[in-house]
Each structure stands twice: as structure tokens, then as C-alpha cells.
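Following: one structure in C-alpha cells, then a few remarks.
Of the protein chains in this complex, one is absent; all others appear in place.
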Amino acid sequence: MKAVVTVMPKPAILDPAGVATARAMEHLGLKGVHSVRIGKSIEIEIDGADPSSLTEQLHEICHDLLSNPVVEDYKLEILS
Amino acid sequence: MKAVVTVMPKPAILDPAGVATARAMEHLGLKGVHSVRIGKSIEIEIDGADPSSLTEQLHEICHDLLSNPVVEDYKLEILS
Amino acid sequence: MANLSANPAITPELIAKHGLSPEEYEKVLVILGREPSFEELGVFSVMWSEHCSYKNSRPELRKFPTTGPSVLVKAGEENAGVIDIGDGWAVAFKIESHNHPSAVEPFQGAATGVGGIIRDIFTMGARPVFLMDSLRFGSIKGDSEQAKTNRRLFAGVVAGIAHYGNCIGLPTIAGEVYFDDSYNGNPLVNAFCLGILRHEQIARGAAEGIGNPVFYVGAETGRDGLAGAAFASRELTEESKADRPAVQVGDPFREKLLLEACLELLATDCVAGIQDMGAAGLTCSTCETASRGGTGVEIDIQLVPQRAKGQTPYEVLLSESQERMLVIVKKGQEATVKEIFEKWDLPYAEIGVVTDDGQMRVRNGKDVVVDVPARALADDGPLYSREAAPFTPPAPLDLATVTQADPLKALPQLLSHPSIASKRWVWRQYDHMVRTGTAVLPGSDAAVFIVREANKILAAATDCNAIYCKLDPSVGSRIAVAECARNLACSGAVPIGVTDNLNFGNPHKPENFYQLRAAVEGISEGCRAFGVPVTGGNVSLYNESPAGAIDPTPTISMVGRIDDIAHITTQSFKQAGDQIILIGETGDELGGSHYLLAIHGRKEGAPPVLVFEKEIAIHHALLSLIRKGLVRSAHDCSEGGLAVTLAESCFGTKFGATVDLGDTDQRPDVLLFNETQGRIVISVKASDVAVVEAELAKSCVHFRKIGEVTDKADLSIKTGGNCYSWSIDSLNETFEGAIPSLMES
Partner (left out) sequence: MKVAVIQFPGSNCDTDCQAALLFFPGVTAEIVWHKETSLAGYDVIVLPGGFSYGDYLRCGSIARFSPIMAAVRLAASTGVLVLGICNGFQILCEAGLLPGTLMRNRDLLFRCETLHLRVENNDSPFTSVLHQGQVLEIPIAHGEGRYFADAETLQALKANNQVLVRYCDASGNVSAAANPNGSLENIAGICSHGRNVFGLMPHPERVCDLILGGTDGRGIFQSMIDWMAAHKSNN
């Protein structure tokens, strides 16, 4: 089974890396960049054919380990 | 317009953060974790209604700035 | 006064939510002569919070000695005190807490704490040169959820400090870390920064010059850290952890640009006043600069660079977004100022003007949303003299109740106690060498830093044994000052100034308020005894968890000066054959010792006695020997007593030591591990022993030759009829391995 977790800084939270990258993009000639936000993409490969039984556990892990709920939101996708 | 770039370490490259995270997941009771790989997810909001004219420019930026082709692959998705 | 209709009505609930008591609100009504606007309520709330107004502690802080011939800017006058160090050079230094933000989000909380203190220093016109950190966590041992949480907090805080300090390029050269369950749920994160400047460069945080434009420079204002000052002035509850907006994210890169831009700007003649936006952000910086300048300041919220769309004036005023400054520019010099900000790619805007009416006036376009006398806000806040509970000094520990532990086992146990064990795991994550001035790296008693541009040698240490302070706050605080001075003396330095961070529980509880008062008095006594001024500091109250208040922790940071490179001394033994001398008399006090805590699980008794006259005589004697070039190494006895000190002097060398404490009927555990104050272990060349002994005798300090440095990596100590011997390698492994192995578990 494969799952992909995307962890992004919460919208209200400053993302300094995003700000610096947005500026760099503009310097490279890309016009009209409104915002860039940089988060993590985490690919997990795990034994088990039955996603439903794992989903809850994975949500827990997303909340406790993979993201920092104080400053980040996560999205969990089960691919197969 | 919104684009999402996913940058992942190339399969052959050691990803110590992924390895450490896999171990932590197991400590938390998740069984059978084969592999965890950690990359970046970059959300870009940009002016412009016509994605096609931008796509090429964005690919260039993905290649030159957002990823390091020596060790990373990227995927570009144009969302709207 | 036009009020935005979207604003809530001012109700008693809203007032209470802003942390203002009914009496304080009455005061607001008197000052304004009318009901405040919503924005004004917010402004009073943060300005009159403990964090900004020191309303519970200011009467106590007045007891500190703050003057002296070298004091150029006194404590409390500006963002940091300034001390003369000769040849036209001066230092500005200060410590500040970021305890509550670090409890909620350890990485960002600690990082922004470092950012805040660095801004305080360059606001003074000083170039920051080094950092220190003083940290407290609950126990990190074991598998309990609490221990796991404490490890997560510890790892996060250290990474946060490293992130900010390393990125901005300031070495973190010293610090301290203790672990005790009183800090469960409420860790302490105190960060110190020192900067260097020429006398004529001292910048003031005053809005001078009617008609001068007011500039905003730095990061755009966002919704982060909304009303963090008020947050820091409350007890932590489960609810406050859900107080998400209280988390600020630091951007050390922006701060580096801001630092360079401000120093470049201050080197021109364009600046009339400058003030960082720390706690209470834009609000605090405008009314404080106006109050200091005896002027008024008027700004327009709509001109403030903003990160998010649709922020209300209330949010912009109270936001604690990091990396921002307010600059009062001399009229006519705007072009130069803009050029510098543009060079450094910093957002900036002219947001207002200095006025002559003493008002802090905030407009939102055409509407006036705040119109308050600046002085009333900044300087005429409420002051409280809280009730202090009566205190009975603790009885000395009855030794008969302490079973004798085997020293052979007890020493490694002590060395592996996380509070005593090597903190390399911590400082290896800090760049402690950048700026190429660190002559004595972390790991010795005090760090030594050579300030290249000024050709001056500084030393710094930070100390506080909170167990002593818990048992007897007054004695514990005096010891904290003495230990700092002792650590400086061991590195060859004379103290020049102190900054303190008073970390206590809720001051409304009389026993906590007693601790605060006794600590201030103890620190004052200590500073008077050593002849050093308190140049500033920080108060952090309401450090409580559901289990109660933290142990009182009045952290002391002391800065010293060394006159000559040749006087720089470290704690490690230098050569086999050198003779070891113990300066100071060993008593038999085990009360409050780490031996009692780590081996017997007891935190009780009376802390060791401290006699300032003896202590000072010892420091003078040591410094005089150092200046004569007679001292090869010096290391004081602190937690863990003489045995730990001897072991530490062997670590990192290829040497060992053979020590004979002579005929004595004292219990070996008491002799080896008691924490009698004022003791220093030195090593000297064998051929110098006679001179050294004569000098020490002349100084009327107690001393005794106790042994010799050997080239065998063993520590062996003879006392009475017993002889104990340990392999240095195995002790060192215990000492170095303790924290890493706990952190890997």
C-alpha cells in the first residue's frame, strides 16, 4: 500500500522559505507571483492490502509525528 | 493560477530523514513500514489565466531553482 | 472618535478577556475621560500586561544596584544597558525569556526568543557578537509520556536556538541546562545576547524631533503572535495551547538583513530614534518611543506593510510579527534611509510622524482608532505590591538520615545525571565559532570571546541552581551571582556587569511573591558585594503547570573582562606532574546537593552557606595568581562537588590525577560530593608550588595541596583510610554519553 502525506504551513503562519523563493522566482523573470508556500511531501510504502484498517492509524501518525499541528496542516491520500 | 510542484529525492539516494521517520512510525506501533521518503511540496499562486504559456517557464524554474537535478526529481501540476 | 462598527462592544467580559482588572479599567476611563475604543482596549491590555509593564515586579526591581562608573546606559532606560569597556568601546547585553511560546511550539518559540534578544541589542546601535542560553526542562529519563514530551521540548528548543543563532551568524558560546520535574509543562528558555559599540554609537529609542517622519522597516505584519505579551503574562492552560495565533515564526535571514541595514543606517546621521517591535509590536514601540522622547507619535495603520489581506487595525496594532523595527528619521534624510533599506531588500514604509502633543494616535485612513497619552500608557501603568508569605529558612540536613553511597558508583551516577552530564549534544548543534573570536569554547567554566574590532577580551557565564533557590530563595540567588563570578574568575576575568532573568510562578500566590522579592534582594546583595551593576534583565512570571509553580529560577548572566591574552585560563589539566591545589575550605553540607537528589532522590535541607568576604578573597587570590602566570588550569566546584570537578578537569586531556585528601573522619560521600561554596581546583607547575602557596597564604585564603596530575588516565582519590579509583575513559564515556543516549531512546 502506498500513502502520500502533504504537510503545509498553516495559511496564517509566516513561511520564510516561501517568501524567499517567491522573490527568487521573480528575479528569474517569472511575473506576478502572489505567493509561494513550501511544505513537505511524504511518501509511505507499507505492508497491508486493506487501506481502511490503516487509515485511522495513519491519520494519528500524521497528526502526532508527520505534522506539527500548531503550525501545519496535513492532507493524507491513500494511493492503493 | 495555482501550481503544485512536488520534489522528491531520487530513488537511489539515501534519505536519512525518511529512514528516521520510518523508524519513529514503527515505534508508534505502525507495522510493516517499507519505506518513507520525504520531499517538498511547493504551492505557487501566480497571476495569469493561460496556463499553457506559463508551463514552459515553470518547468524551467522547477529544473533550475526548485529542484536539484543531481539528487531530486520533480513533478509539476497545474491546478487551475 | 470614529469606531468601526464591526468592533465588539466594550463589556465587562471583553475587559476581563483582555486581562484588565475592573480597577485597571477604571484607571483607563480616568486617563481617557471616556470609554476606550476596541483598539484602545487592546493597547491598554498589552501595555499593562506584566510582560510590558512589570506591574508586579517593578517596585522590587528598584532594589537592584544599577549605577557605577562604567555604566553608560542604565537598566530600564533603553532596550538594554550599556557598559564602558575602555578605549571608547562599550558593550550592550541583556537576557530575555521566551518560556510560554516555547512550551507551545519549542522550535519557533526558542528561535523567536533568540531573534527578540538580538533585536534588543542592535537597537542600541551595538553589533551583536555572541549569544548564551539558559534552559530548564522536566526530566528526560524514562518511557513515560511526560519524559517523551520533555525530550521533544528539549530537542525542539535546542534546534530552534541553533536555527536562529547559526543562520544569523552569532556564536552561542555558553549556557546551562538543568532537568527537574518542576519544569514539566513549563520549560524555561532564556536567551542572552551581547553586542559591541563605540560610545558615540549609542542609539536611543526615543521619538525625537517634532515633525520627523516615522518609518517602519522589516517583515510585513501578519496575524502571528496576536497579543503574545498578554499571553506571556498568564498561566499556561490546556486552552492556551489551543491559542494558535500565539505562535510566531522567526525568519533569521530577514533579521540578518535588518541587523546589517540598521547598523549601516545608524552609522549615518539620519536616525533620531530607533526601537524594535518586540512584545506588543507596533503598539509598544510607538508609545514607548513617544514617551521616552516626551513627544507624541501619529501613525496610519493603512500604511503598514501587511502580509495578509483584510487585517483589522486591532490585529495590526497588536500583532507580534517578528523582525520589524520602528525608525524615527531626521527630516530631510529620507532618501538615504530608503536607499539603505532597498540595498538590503527590506520592506519599509513611512507610516507616521512625531507630534508635539504627547499622544499616541493611530489612524486607519481618515479614522482615528487610538488616541491615548503615550506617557500614561508606557510609564503610568498600574503597580502592585503583592503580599509575600512569611518564610522560615530550612533546617540543615540531618546527615544521619542519608545512607552512605559507595563513591565508586556514585561518581559515575552523578556524571551521568543530565543536569551534570556534558552538554556537548547541545552546543555541538550551535555554531560556537563563527565570528572567529571564541578563545574558550563551551565546556569550560566561562566562555571567552575576543572582540577583534575592539581588541578586547570578554568572558561570560550564566548560572542558577534552582534547587538552592527553591530551598532558600535568598541564599540561592546570592549563590547564583557568586557562581557566575567564580566561573569568570576561573577563566581569568573580572566581572563588569550582570543581567538577570527572573523566572517565577504566579505572583498572586504569596509564597511565589516571597521568592521573587528574596531573589531580587539576594541578587542585589551579590552584585553589591562584587561591585557590579545590574544592567537590565527580564521578568517572567506565571510559570506554572497544573502541578504548581516552577522552582524559582533567577538566572544570572555575568560578563567579565580579561586584560591580557596570557590570562585566559581553562578548566582542563595541562601537563603530568603539575600539582593540584584546592582553594577554599570543604564543609560537610549535603543539603540541596545533586548527590542528595541524584542518588537519594531528595530535594531538601538548607543550601550551602555563602560568605561573600571569603568568596571575594578567593576570586582575588586566584586572579592574582593567574596574572602572575602561575595557574595552568582552574575549575570551580559546583553541582556534584569536588569529585566531579576533578573528573571534569581530566576530561578531554590525556591526563589523570592522584589526589590525597588526608586523614579525616569525614564520611567519604560527604567529602567528595558536598557542594560547599567558594572552592576552586587549580593546577600549577611543580616548580611554582612554593610561590603559589606563599601567595595564597598572603591572601589569607584557605588552601591545600591535594595531589598531582598524572599521565595515567585514572582518577584516584585517597581519603581517610579509603582509596577510590576510576578510569577516566570510562567516566568520560558516562559523562559524554548520558544525554545523547537519552535523546536517542
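Going in written order, the chains are labelled A, B and C, and every chain counts its residues from 1.
FYI, a residue touches a chain if its C-beta (ideal position, glycine included) is under 8 Å from a C-beta of that chain, and two chains touch if they have at least 3 such contacts.
Keep in mind that this is a model prediction, so the values were computed, not measured.
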item: Chains on display which the left-out chain touches in the complete complex; value: A, B, C
item: Of C:Val71, C:Ile95, C:Ile420 or C:Ala439, the one touching the omitted chain in the full complex; value: C:Ala439
item: Chain not shown: contacting residue from C:Trp344, C:Tyr468 or C:Trp726; value: C:Trp344
item: Selected from C:Asp431, C:Asp500, C:Glu604 or C:Asp688 as touching the chain missing from the view; value: C:Asp431
item: Contacts of chain A with the absent chain, listed as residue ranges; value: 16-17, 20-21, 24, 27-28, 38
item: Positions on chain C contacted by the hidden chain, ascending; value: 159, 162, 166-169, 251-254, 256-257, 343-345, 427-439, 441, 450, 452, 565, 568
item: Absent-chain interface as seen on chain B, which is shown; value: 13-14, 16-17, 20, 65-66, 68, 70-71
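Rule of thumb we're sticking to: only the chains that are shown with their structure count from here on.
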item: Inter-centroid spacing, chain C versus chain B (mean Cα positions, whole Å); value: 41
item: Chain A and chain B: spacing of chain centres that average the CA atoms, whole Å; value: 9
item: Residues of chain B engaged with two or more neighbouring chains; value: none
item: Chain C residues counted as touching two or more neighbouring chains; value: none
item: Complex contacts: residues of chain A adjacent to chain C; value: 9-10, 12-16, 19-20, 23, 68, 70-71
item: Complex contacts: residues of chain C adjacent to chain A; value: 104-105, 108, 219, 222-224, 244-245, 247-251, 253-254, 307-308, 321-322, 345
item: Residue numbers on chain A that touch chain B, as the complex places them; value: 6-8, 18, 21, 24-25, 28-48, 57-58, 60-61, 64-66
